[in-house]
Every structure is written in C-alpha cells, then in structure tokens.
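What you see is the complex with one protein chain gone and the rest in place.
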Amino acid sequence: MGFWRKYIFSTDHKIIGIQFLFLSLFFLLMGGLLAMQMRWQLGFPGKPMPGGGILPESMAPGGVILPEYYIQLVTMHGTFMVFFAIMPLLVGVYANFLIPLKLGAHDMAFPRINMASFWTAFLAGMVMLASLFVPEGASRAGWTMYAPLSARLDLSGAGLGQSLWSVSIVFLGLSSILGALNYITTIINNRAPGMTWFRMPLSVWSLFITAILGLLALPVLSGAAIMLLFDQTIGTHFFDPPAGGQALLWQHLFWFFGHPEVYILILPAMGMVSDIIANGSRKPIFGYHSMVFAIIAIGFLGWVVWGHHMFVSGMNPTLGSSFMVSTMVIAVPSAIKTFNWMGTMWRGNLHFHVPMMNAVAFVAMFVIGGLSGVFMAATPVDIHIHDTYFIVAHLHYVLFGGSLFALFGAIVYWYPKMFGRMMSERWGKIHFWLTFVFYNLTFFPMHILGMAGHMRRLYDPTQYDFLKPYQPMNEFISVCAFLLFATQSIFALNFVISLFRGRKAELNPWHDNGLEWTLPSPAPHGNWTQVPSVYRGPYEFSSPLVAEDYLPQTQKLPTDQEPAVLAGAAS
Amino acid sequence: MDTVQHKHPPYLLIWLYLALMTAAELALAFELPIARNLKLVLLLGLAVWKALLVAMFFMHLKFERWNLRILFIIPLPLAALFIFAAISQKFW
Partner (left out) sequence: MTHATTTASLMRPPFPAERGVDAHNLKLGMWVFLASEVMFFTALIGSYVILRFGAPGEWARPGTVLNVPVTAFNTFLLICSSVSMVKAFAAIADGNQKMLKVWLLLTIIGGAMFVGIQAYEYTHLVERGFLPSGVRDGSELAALVANGTLPQATMGLYGSTFYIMTGFHGFHVTCGVIAMTYLYFTKALRGKYTQQDYRGIETVGLYWHFVDLVWIILFTIVYLI
C-alpha cells in the first residue's frame, strides 16, 4: 500500500486517531497562542505586546491590541479550544483509537466513513483558521455566538469571518455525526465474544454515551449555524427581532446543543481516568456498575439543564427553578464517580506513574470545578456571577483541570500503543508538577475576580474604578499564564523527541488488562488475525486467582468457559 | 438453515390509507367548517398517524426488536422538550 493510502487517506482507525491527535494538538497550540495575547491585554492593558509588531495595523497598531481584535481573540480562543482541541482530542483521537482495540474488533463498523469524518474535521479546521486572516477579521461574538450581534454585519463588523465560522461549524457537526454513528454501531454490534456490556472498560462506556450525546446534539448546532449563516448572508430573519425573529431562539438552540456538548467534553476524560486510576491503584474500579449508571445518568440529565446558561435572559422564574433543580441533581452522579475514584485508590498499591499523577489531579481539579458549578446552579447566586470571571474559572477548572489533565494522562498512557515507544517519565513528572502549580495559580484567582464582579470578555478592566484594585491580580494571572504556556513546551518536546528517541515499548508496559495491551506496539492493520475471546471484566487487578497483580481480559484460566455466543454460532 | 418467513406487511393497503388520509387532510384544511383549534389538532394527528404508518410498516419498525426501536424513539422526547421550553419562555 502506497504512502498516501497508508498514512494520509487511511481507513485504519488507529491512523485516523493519530491524525486527529496531530490536528487537535495543533489547534490546542493555536488556542493557547490566542489566550496568551488575551492575557497580555488583561495583565498590561494598552501596552505594546512583545512580538505584536507582526500583527496588522487594523488589529494591533504598534503592538497594542485593539478592542476589535481583543474580542476576536476571545471568540476564537473559545472556538478553537472547544471544537478543535478538546472535543477532537477526547473523541476523535480516543474513540477512534481505543474502541475497536478495547472491544476486540478489527476496525470500526464503517472505516471509509471514519476517514470521511477526519477529513471533514480537517476541512472545518482549515476554514476556521482561514477566518482569522480575512480582511475584516474573524468572528467576534464570543464562542457562544449570540444573536443579533453574530447575525448582523452592521453590529459586529465581521462579515466573511463570521460566515466562515458558521460554515466551519456545519462541517464540524457533520464530522462529529459521522464519527458518532461509527462509534455507536461498533460498540453495539462489533464486540468480541465474551465482551458483554458489563465487561466493557469505563473508557468505552463513556465514549459510547458521549457518542450518543454527540449524535443528537451536534445536528441542532448545525441547524442553528445554518440559520445564522442565512441571517447573515441571504437576509432571513430567524434571529432578527424587528422582523419578528427571536434573539433568544439562538440561545435556546445553542445551549440545547451546548450543554450536552460540555458533557461530551468531560465524559471521555472521566472514562479514561477510571481506567488509569484502576491501573495505578492495582485495584478493581470501586463500584463499576454505579460508574456505568452514573455515566448514563449524566448523559441523560445533560439534556434537561441547558437553561442554566440563560438564567439572566428574563425567563419565567418557574422555568428557571426547574432548570436549577435539574442542574443540582446532575451533580449527584458526578459525585458518585468522584467517591468511586477515591474508593478505588483507598488502600490500593499506588503506583504514581505519570498517567496516574495526571488522573489523580483530574479528580481533585474536577471537584473544584464541580463545586463552583453548584454555586452557579443556584439561580439567585448565578444572577450575580453570570458572565463574570467566576464562570471563566469554573469552565477552565473542568476543561483544563479536568479534561486536559486527563488528556495528558491518556496521551502518555496510550502513547506506547500508538507509537511503539515510551515518553520520558522524568520529563513527564516535571511537566506535570510545573503545569499543576502554574495552572492553579492562573485560574484559582479568577474565582475571586468573578466574585468581585470582573466581567467576561472585558477589554480593559482598569476603565472601571471598582476593578482597579484587582489589577495586580490580573497581572499575576497573566504572568502565571505565560509560565503555564511556556511549560507546555516540555510536553511538546517530550512528545516529539520520544517519537524518535523514546525507549522502545514492550507489549504491556503498564501491566494493564485491556485487550489493546495484548497486541504489538504499535498494533498492526486489522488488529487481530483472529478475534479474541473475553473471559472477564477489565479491572481484575490484584486478583487472588493469579500470582501477577493483573489479569488480562483475554487470558483464559483453567476455570474459564468459552463465551456463550460462540457456542450458539457453532450449531 | 434459513426458513425465511416471507409474510410481507400489506404495503398496498398502507398506501391506500396514506392516500385517503392525505385527501382527508386537504378536505379538513380547506373545505370543512371546523373550529381552528380543533382543525389544528386533527391535522397534526393525521400527520403523525401517517408518519407512524410509514415508520411501522415501510421501515419495518413494528417487526424489529425493541432495542432498535429505542434508537428512533429517543430523540422524540428531546425534540418535544426543546420546543416546549422555548415556547414557554416566550409566553410565561
């Protein structure tokens, strides 16, 4: 098979997963660069930014960021990070890479559709990137793109850039839907004999529920983005109040998608963290069944809480109360998961390898993010902190402290299976500690800023007298943010150098039980010549049945029966 | 090994029902002097009934296992919830 078919237009789920990995890491970098510029402006308002000379005069004359450019930075930072970094990293990479491997399948149910899903995401990313470079600049209504600002050129000043945003999102939605239908079909129909539903690893369960969320939520966003595009370009009036349209309709559509979206951004992380914590504790996951039901509950409840993003929109208090209650309820399954992770670690034989450190940090940071969420769930409180830095702190605690730490762990954990080499343990630990410290120093103070009333998406805090006393805190946050960003170069170098100079990986470097660890590192095309049989669940660590402290799912003990479904087919 | 039961549903009969119901809808919408709200309910009911006929018989949902039917059913309450919440926001 030629180079192009093997590595570029590949239908192999593992290659597609790796393609998503490179694409999303690129956009993670883009999102970070945009954030650095934002933090410069917030920490040192009106001062020329080092290196700002390369920006055009219309955006940053003399390196001083203009308000029109600042709001583009804010919008595109959120857009890149949510849609092109975290979502594809969690789903595009790990759903693709792990699902067939962990279930004992040769590949996804629809390999060519899988390839289409990647290239559509790639196209979406390029369109979004292009929107930064059009003459009038990129979209600037915030990543949540509220109408009528987003719908009208005369209000926002963004014409082509805004339309490109909508077009990009439509393509991204298509990519996600195609991916989701692949993951769901594969998980339902292509599990190896013996891989019953309740023997699936939690990473796969979480990816399954995530795929269902994506399947049903992304089409609503696509529909909304198309309506927005039409309002911008062909003069329709969906979100145009003077002509009878409703600006709030956009908010309903967007958040009906947007809330399930945030569970898409956390569930796979939770699933992978479960796998890693069980491994690092050498103990079965505590309460496997309740973990599954918690994932399902979160997935289900995620549909009925969207109004909590709209508490200040003027909705009837009764409707607001129902959203408040449902939002409080959704904290319960997340809490169950948190206690189960702690129960897994309790009295475990703890191995703090790099993935374990990141996974444990996930739990702690996610708790903080979740707790701030409980504040926000209470409507009377949210009315004061909505659109302040309290929200920014919350979302970064769950998305960075949560999802991104989980991703650091996952990338290191499955790196050997992807590339056949290990990343450096030493540099992984250095990266972890520096990131952990700078990350908390950057984002924790934002809770305080928010409580003081510091607004989101604000260009110059010093224009308000009540915020002037907090400017040193803004400066501090910015400096820590710069150090945080710089620290990521350690991860990037570790990742790239290990590709060529990393220690060659053995078959099962983490002594894990999943099916993927029975294959060579990296795994061959088609994974197995013969589909394996599965005899047990994925978390049989420190089992009394064997001398080793792990017991792979496919290892047959003398007491094991062949899976029932094989007996049936033979007749 | 495969004794396939070829009892197809009565497709042409379903077609006839669909045609008749479409005609009924047209009559209801334009000819019959019925109160507006009742007309609305009846028209929607007819549309939903026709849709169900297509789903149950042409798409064979009636003969599939429940776990396949669930797939199609799940989005429907979500759709209803979304529309209900957005409308109630406007009207309360």
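Per-chain residue numbering starts at 1, and chain names A and B are given in the order in which the chains are listed.
Note that in this section contacts are C-beta pairs under 8 Å (C-beta built on N, C-alpha and C of every residue); 3 or more make two chains touch, one makes a residue touch a chain.
Bear in mind the structure is a predicted one, so any value in this text is a computation, not a measurement.
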One chain isn't shown here. Among A:L29, A:L123, A:I188 or A:V381, which residue touches it? A:I188
Using the touch definition up top, pick the residue from A:L215, A:L515 or A:L551 that touches the left-out chain. A:L215
Hidden partner sits against chain A at residues 105-106, 109-110, 177, 180-182, 184-185, 188-196, 215-220, 222-224, 226-227, 230, 234-238, 240, 243-246, 249, 252-253, 531, 563, 565-566, 569
It is residues of chain B that touch the chain not shown, namely 2-6, 8, 11-12, 14-15, 18-19, 22, 25-26, 28-30, 40, 43-44, 46-48, 50-51, 54-55, 57-60, 63-65, 67-68, 71-72, 74-76, 78-79, 82-83, 86-87, 90-91
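The criterion applied here is as follows: only the chains that are shown with their structure count from here on.
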For the complex, which residues does chain A have touching chain B? 212, 216, 220, 246, 248-249, 252, 256, 303-304, 307, 313, 315-316, 318-319
How about chain B: which of its residues touch chain A in the complex? 74-75, 78, 81-82, 85-86, 88-90, 92
